[in-house]
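One chain of protein is taken out of this complex; the other chains stay put.
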Amino acid sequence: MTSKQSVKEDVWIPTTCNMCFNSCDIKVHRQDGVVVKIEGNPDSPIGEGHVCGKGAAGIMQLYDPYRKTKPMKRTNPKKGLGIDPGWVEISWDEAYSIMQEEIEKAIAKKGTKNLCHHSFITNFPGTFNSIAFFGMTLDAPNFLIPDICGAAIHGMEAILSSGCNAAPDYNYCKYVLQFGSQAGTATRHGYNMTVRRFADARVSGTKLVNVDPHMSAGPEKADTWLPIRPGTDAALALSIAYVLVHELGIYDREYLKKFTNAASLVEPETGRIIREEGTNKPYVWDLHDAKAKVFDDPGIVNLALEGEYTVNDKLVKTGFQIYAENIKRYTPEEVEKITTVPADKIRQVAKEFGEAASIGSTIVIDGVEMPFRPAAADSFSGISRHKHGFLSHWAILSLNVLIGSCNVPGGFIAYAAISHGFPETGRPSWKPTVWEEENLLENIGLNFTENLSIYREIREDIGDKGDMALLGIQPLNGLDPHFLYNTQMNPEKYGREKMDYLFVYAGNPIKNWGNHDEMAEFLKSFEFIAGMDLYLNDSSYFFDLFIPEATFLERYDFPPTLYNNHRTNGAVGVDWSWGIRQPVVEARDNAPGVGDFFNELASRMGLTAEWNNSLNFIWGLEEERALSPEKKYTFPEILDHIYKNWFGPDRGLDWFKENGIIKYPRKVEEVYLFPQMQTRIPFYYDFMLEAKEKVAKEIEKMGISWELDDYLPLPDWKPCHDYEIHNEGYDLFPVYYTNTVNVDTWMLHNAWINEINENDPYGYNIEINSATAKKKGLKSGDDVILKAANGYEVSGRIIVVEGLHPECLAVGGGCWDSSSEYMPTAKGRGVSVNHLVEALGTERLCHVSATYDQCVRVKIIKA
Amino acid sequence: MNNYNLYVDFSPQEAWNSPSMWLEMSLGAIGGGLFIISALLSFDLGIFLGFLILMAGKGIFLLIDLGKPERFLKVLSRPFKSWISTSAWVLLLFGLSGVTYCALLLVNGGVGSGILGVFKVISILLAIFLVTYDGFLLAASKGIEAWNTSILPILYGISSLLVGTGITLALIQEVTDLILLQINIILLITFAFLVFSYISVLKKSTIGARKSAQLLIENYKNPLWIGLVGIGIVLPLLLAGLGLLGLVSLSSTLIIWIALFEVIGAFYLRYLILNIGVYAPV
Partner (left out) sequence: MTYCMVIDLKRCVGCHACSIACKAENGTPPGITRSKVMKKEVGKYPDVRRMNIPLLCMQCEEPACVEVCPTGATIKGANGIVTINKEICIGCKACITACPYGARYFRDSEIGYFGTELTPFEKVKYAGQPKGVVDKCDFCQETRLAKGLEPACVQTCITKARVFGTKEEMQELIIQRNGYRLRPDLGTGPSVYYLP
């Protein structure tokens, strides 16, 4: 019941949600200037008219009195959690000048490499401002991202699907095998686009198997839950492969031959694929002629997938043969010991998975006939948060290759591999390129679409670039700069100079990684930190300048779903859709959006030309549609250019403000790469060995120590840091999970969300398995301390459950328990188990992909 | 611990677990019992006191317990359909008849007359309704299975008559009135029997009721065994028994102790009933 007085203004304004990075299209109900309801925009495939709980709770963020809306600077030079920074409000003029002065000071001291910016998923389109400003306008090479999810996996997805983001084809998939992820039940990219499709699938009989130590939302909905000892998923995946290959003989031979390089001939001693001199084309074996031929020789009659042969007096084996031999170690019985998953369960899942793939079958969609492989393995964060992340994701996703489900209907497909563009303009359009010598699929980039090639990078571009993240010696890690923590803390060791300036956009670096005290030291290593946020979060205790941002309901942003390939998982029947984020109400205290802010800062710093050119590049603004370097535009004018560039002169910003979204049908050819592209994905990763050689040379030059063990041509399992119990009594693994209503460190501050969490029996408590609790003499409601052997500890209250591996403890978020006085609702609620993990040092990092090992054994002590 | 566990686990009722509800029920029982017994014995002091305690105790605390006390007249809307509404009417009628009865007693100086007798009978009947009513009210609460039993009104009624006799005895100071003391003992035994029947009924009943029985026996064992059974039943029974057998002298102090223990027992009974009320999982 609303107020009885007659309502004068009553409007619904289309815009885009930002309560998580998924940017669902919404409609906001405003009555007499007050936002009274947020609903999904039913016209859009991005959310389909539904908002999740977080989205609906956007109102509580908008009207949250704890939000900061005026710029502030610190007056107390002493930095530390809980130490009052002595914030004083300043004018916007002063805020801009401090930004400018500090940036210029830092550049004057050590050049632009002295600048670092930290930003990524919280406001994904917003992040493109700091990328455009620091990375492009200033050409500053160093950046940080908060994510410890995408390391390795986006790279693997790039290799297998071109998309950098891929998912099971929920519309057709009949068997989803999830590892360490709750895609489509609680989390992930395009959550609100997949969750309904996945529910439909469940009702129509699609089976879900979820591998997770904890009964998170994925396992809740699974037909089979495989609780696993953390960090052992690769062994499980390889055992499934073992059963498929060695016990059942189920694998897609035709697919492997045609769409992968599995048949390439490999020299066992070197592990390298043998190639034709000059062209560098791999050799394969033609059984018909009993002879090696280059892989694309049109004369090949009967390609050998398996076997050993002699070429030039040397014994060679096919890549697949070596794979098959390699996985012999992973019998279900052996793997049961590693993973705790019973051997008969492994066999059962392998059999179901293999049979569901219905190898050999085809499907006709919209008149196009394609292979039909309705089974897919999927993995994400739970796998990335371990040491050998690259190998693990690879072991899992290679199951898709084995059954021939990559890039075909029902299988594992890129979110948006190909775009033909808006029919009237043909923009934006993209298509993956091909690595010619081996006919391998290249990728379309992660954030905005650009044609990238891991193979070319390995061939041509390995070498120290002088960046803090050492990305030049991690060719398979295009994205994750987390080695930067170590170079910043030990610059001499890496031949680097410590950075002085940090800009943090919409992130909480002290909480999103490991031990908070170590992270505090990292933050203190900067002379100056500016942070742009809605709140004074934990990390703000280390900021020197606080720049408030307007909420998503009060600001413009770049087109929220960008190029549609990071968080909008396309499928047949899911239209292309592009939306707008626009202010629904006036910003409190006229706080700017991040776009307004950088646009203004660039102009004040005399960088308008560079700034405009950066945006021209990111948004592909060309010819008369480009921003003129001379002109200072307002941020909305820039948006106008972007929209008109893509959708024609009649569909500028005003059109989008009015209409909200534009959509048009997605064609089958834009969804499935195979068989329309007669190209291949790797099965035997020869390029890993090529990379290893080059990285080895480079690190020698650099004089640093570096791990090369994970550069393997085939996936394998390796134990995590704390796989063994090193100290008696330190026997439990804390794991954390995300549920639908929470996002990282900040959502629990939302009063409606907090109410849900408080009422959730698991909400802010530590789950412990009933058998373990009994053994330890603990019961629900007991207060406990979790202590790691490194001395770090956290405390909380336990709740005894059944849905958890007996060797584990589980908490929501794992980064909650805010220490900020300025976020009273989040303060002291929940348990931040990542505080138990050493944050700095390289022992816990995967040296191929920078995944971070959060497997830490703890002792549970009754408080 | 939290709200949501509530309906998948057992959850305590909170709506009526307030001091005012407890006082309303307890004072209603004490006043009502005293009124009934005293009226039967034509013991004026007990009648006046009982009337006051019942009207004030029940009336005031019922009002306090309402979210909107200013709307209390609305409570009269659904007599014969809702227990609260019916009881409000009864309370109103009892107020009228009781006032008249008391007034007649004062005016007539206790001399019997036809009219007085009529008001006496009406008032006693209404009071009997009022002392059992809380039991009916609770029994109508479908959500709380431990309350859904016809034993409750009887238990409440007997408890009320028990304290009624006890206090009347203490007020009369007529320690030689052995009949009343014997009645008190019979009521004590009946009460004890009802308490145990109630617990055994709970134990064999629906899952919500069984949970309440468990709560009663495990979580509330002290209030149950020491408060209700020990102080409310065993002690007065012992004292009265010893007195009757002449093993201790039937002094007025002894009678006052008996009455006091019984009053405490009445409070404990209602405290326990309100506290063990749980919703069952759905």
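Letters A and B mark the chains in the order given here, with residues in each chain numbered from 1 onward.
Following the convention adopted for this analysis, a residue touches a chain if its C-beta (ideal position, glycine included) is under 8 Å from a C-beta of that chain, and two chains touch if they have at least 3 such contacts.
These numbers were taken from a predicted model, which means no experiment stands behind them.
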Which displayed chains the unshown chain touches: A, B
Chain not shown: contacting residue from B:52, B:66 or B:99: B:66
Among B:42, B:77 or B:113, residue touching the chain not depicted: B:77
From A:215, A:303 or A:662, residue that would touch the chain that is not displayed: A:215
Where the unshown chain meets chain B, residue by residue: 3-8, 11, 13, 15-16, 65-69, 71-72, 74-75, 77-78, 81-85, 88, 137-138, 140-144, 147, 206, 277, 279-282
Interface with the unshown chain - residue positions in chain A: 1-4, 31-40, 49-57, 59-60, 62-66, 185-186, 192, 195-196, 198-200, 202-203, 215, 217, 219-221, 225, 227, 739-741, 751-753, 755-756, 759-762, 769-771, 801-804, 806
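Note that only the chains that are shown with their structure count from here on.
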Separation of mean Cα positions, chain B and chain A [Å, integer]: 66
